[in-house]
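Take a look at the following structure, please.
Yeah, one chain of the complex is gone here, protein chain that is, but the others are all in their spots.
So, subunit A:
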């Protein structure tokens, strides 16, 4: 599904990703953990080219996305992204937030797009908020709408960039719940998060990143109960 070969990313002099090799299989839920500054968000953002790639190759379904021939707008339609700060469009209602891209990018008519939107609102439990504006929603509701917005393009992969980090603690659960449902439906997901409970319960594989490399990876049980690397142990000791 996703294949990453020797991915490097630099911001000016600073090298943030120092050669990442990874593969994500169809239906797999990969959770990326690591201290801040480890490059985990940058790694995720390279997967839909929100960051341009300094060196290396990223393939999605066999197509190299960072080649000059690649149609990046088309690729992004198939890789939904959920942001830490939701990034809902404040000037549009919830319904319009969800239908904007299906109508403008996929050229669906309004009726079709709204049908999909209502199904998704049902799924995230916010059908009654269709006509609200983002400013009228709580953080947890905003994030659930943001997930619905990304799903409206019917992506093949969902990328989550610290989706619960900006939420009040009591709202974390509702967002993780939606993500869990999504994983159970077989969605391929890459999730950058600090929610170790989620990683353990939902993740098929955990990557621990530090200083721009994947230090250790494995199934969640093994990483959390029996980490092999010193840096992984240190990190887990601090957060668990």
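Quick notes on this one:
In this section, a contact is a pair of C-beta atoms (placed from the backbone, for glycine too) under 8 Å apart; a residue touches a chain by one contact, two chains touch by 3 or more; residues count from 1.
Going forward, contacts and distances are computed from a predicted model.
Missing from the rendering is one chain, named in UniProt as "Amino acid ABC transporter membrane protein, PAAT family" (options: "NADH-quinone oxidoreductase subunit D", "Ca-activated chloride channel family protein", "Glutamate synthase (NADPH), homotetrameric" or "Amino acid ABC transporter membrane protein, PAAT family"). Only one residue from A:81, A:171 or A:192 touches the chain missing from this view: A:81.
Interface note: of A:65, A:150 or A:189, the residue touching the hidden chain in the full complex is A:150.
Among A:101, A:213 or A:236, only A:101 touches the chain left out of the display.
Residues 48, 50, 73-74, 76-77, 79-81, 83, 85, 87-91, 100-101, 104-106, 133, 135, 146, 149-150, 152-153 of subunit A touch the missing chain (whole complex, contact as defined above).
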